[in-house]
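The complex is shown incomplete by one protein chain, all other protein chains being positioned as in the whole.
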């Protein structure tokens, strides 16, 4: 149940919470639900994966892009609540893949985020999900994810 | 109020709950809200509509694709709660249409899902909605919908 410890055990290190890229905030809590802003694949301010799958990126590199998005979302959860241990349950992940028209493998890409949540949070990391290809994403990021989690009350 | 009976009366038969196509779960309940995973137009494991509107598909065939998505979402609701009769109110349907760039008729397509929910659930099937064209969808499905419903407590 100690997700912070699990993160360390997995050798994962959270980036700083990402700077917001517009006129919004990184999270809003309503009741026990925490709505996180979309996160892209930028690590401590440096873009790690840009361009579309089917052009500059592959399913494999986009999977890595999704992992970076997930780490940024975790950084936002920690900033919002003080500790990842305040998460009760992941609820919904909406995953957008920057891809050429007709791309069919968005689930394999967004697994990069989903599997990271599963490794760190176990059952509490399991979530409903939609994964689609977008025509474009902020700053050309290869992936963007938007997440809702339930917090311990 | 007997939605299961209404489904039968309409001659509709639910598919098996769709196999998840990635590292996620078909639904998460938080409070009285049930978040369903995105569903595509696959019926008992067989894809029924693939390709983009404006190319392989038309608005009319994509409307049928959206109906299949809706049936899969109903199968997930039933698997989650035991019976469609546990639904209090549909809340939000996010509809993604796999379409060529510049496609303008996503509402007419997603009506295929919305009207099915309306026929089965009456007022309880009425929902807020966003309908957009996506650059691509999982397995090339022509439509994907993602749904939130409120359950009877």
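Labels for the chains are A and B, by order of writing; each one numbers its residues from 1.
Assume a residue touches a chain if its C-beta (ideal position, glycine included) is under 8 Å from a C-beta of that chain, and two chains touch if they have at least 3 such contacts.
Quick caveat, the model's predicted, so the values are computed rather than measured.
Across the entire complex, the residue among B:93, B:120 or B:143 in touch with the chain not shown is B:93.
For the options B:39, B:57 or B:114, the residue in contact with the chain missing from this view is B:114. Touch with the chain omitted from the figure is made, among B:57, B:106 or B:141, by B:106.
Mapped onto chain A, the interface with the missing chain covers residues 21-28, 30-31, 35-38, 52, 94, 96, 98, 100-101, 134-140, 144, 146. The chain not shown here touches chain B at positions 31-33, 89-94, 97, 99-108, 110-111, 114-115, 118, 126-135, 148, 150.
Here is the rule we use: only the chains that are shown with their structure count from here on.
If you lay the C-alpha trace of chain A over that of chain B, the rotation comes to 120 degrees, to the nearest 5.
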